[in-house]
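Apart from one protein chain that is not included, each protein chain of the complex appears where it belongs.
What follows is subunit A.
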Amino acid sequence: MKKRFDLEILENADMNTIDALSDKYSAVSEAETENIFRRVMQNSGAADEELRVKGVEVYHRPVWKKLLAAASALVLVTGATAGGVYLYRNFGAETADMPTDNAEEATAEEHIEEETPTEVQTEEATEAVFMELQLHEAAPYAESMEEAKAIIEEHTTLIPWADRHNYRVDVKHYAELLQCEGYDINSLEAKSFIYHMLRNSFLYFDSAVGTLNWYINYEGSNFYPSAEFQIDLQNQEGYSKCINEDNDVFLEFFAYDDKIITKENISGIYQEETCSKAEMIRFPEDNYRYIEIAPPDYGLNECPSCSINCAWNKVHDQLMPEELALAFLDNFDNWQINGISEYLGRTAAELSGVYDDGSELKMTVDLYTGIMLELNIENSDTGFVDKMAVTSLQIDVPVERVEFDPSGLTKRIYTD
């Protein structure tokens, strides 16, 4: 059995090594920093005034107050914090490999020609027009970040969000094909279709209302919080609320009128971010959304759905699982389609596979929308477990806006 890679050689090192590690790398996260400081203060017998939230606060960093419900605390540490990271990443924070920020788009727009599908839909046309399904290929390779960006630009169109339906493949055709007796559901065509749906689900529904749950292991205990959501994808508005196992709503997420509001019910604090609706989105071809690059950069990912921010992060992961699909399914050798079944009354494909690090993966995908209905990842070597499941779902139903009421709440203000 292959020995797990480990940097134990760095243990019990000389001070030069320790200095190098401490100078270059963070040893603790922000949440851990606060936990340890709290412990130090308790050891020192200090009062809780240090940690008290007082009125409209000016924070140098967000401070997550210890909560009564462990699951709530867990969400703030893993859910909301990770959600916060996710939000910052999508709301214009620059990263080396995600050219979805405004500066990148402003440059890219100069070079992108607006295209429409090759066949024009006229009032007389009675048949729907579809894009051709791209059969999956290994990611293109570039020697540099500049070259990778140029490759993506060549294969990207800027499409109006309101017209995104024009870029669908013939879902009905492929969904029926996959259920035909005698058809090889693990053919390149079949797997390319499933992969396309996962990476382009935002093309295939206008609204979604439902519930989901997920699994968290926190300090040795298992938790199964849930969320209710109603997403108006067409107008890029949405509302999600997160519920712990005691049925307390601990987090609410509002997206409308070019803003994102996250409300932490336990602490009574909310934060507001500006987020403009994406009228146009960059739409690279399926086979040109990820480019391998030579070191030191070696991956550039273009994710159209990342510019759509109307769903809280876990809800986004299920409804628009583009990045999860890239993470786990880009290597077609790692997974297979086991069959077509019914899940929540919807026709779904059951997938399973083994990821590069040995994790076992099971996924259920809605054949007609690409929504990820269920995900299970388990690694018996590392103990890593990730589980998410949609527990109810209605597609393309009317959605009424849920508006945020700040009464009695404290607004979080950040300073850099």
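What we mean here is this: a residue touches a chain if its C-beta (ideal position, glycine included) is under 8 Å from a C-beta of that chain, and two chains touch if they have at least 3 such contacts; residues count from 1.
Keep in mind that, in the parts below, contacts and distances are computed from a predicted model.
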Next on the checklist: Suppose you had to identify the omitted chain by its UniProt name; would it be "Putative aminopeptidase", "Electron transfer flavoprotein subunit beta", "RNA polymerase sigma-70 factor, ECF subfamily" or "TRAP transporter small permease protein"?
Outcome noted: "RNA polymerase sigma-70 factor, ECF subfamily"
Checklist entry - Where the complex has a chain not shown, which of A:N12, A:N247 or A:S407 is the residue touching it? => result A:N12
Next on the checklist: Looking at the full complex, which residue from A:F37, A:F130, A:Y167 or A:F332 touches the chain that isn't shown here?
Outcome noted: A:F37
Item to check | Interface with the undisplayed chain - residues on subunit A | outcome: 5-18, 20-22, 24-33, 35-37, 39-40, 43-44, 46, 49-50, 77-78, 81-82, 85-86, 88-89, 93, 95-96, 295-299, 301, 313, 317, 323-324, 326-328, 330, 355-357, 382, 384, 386
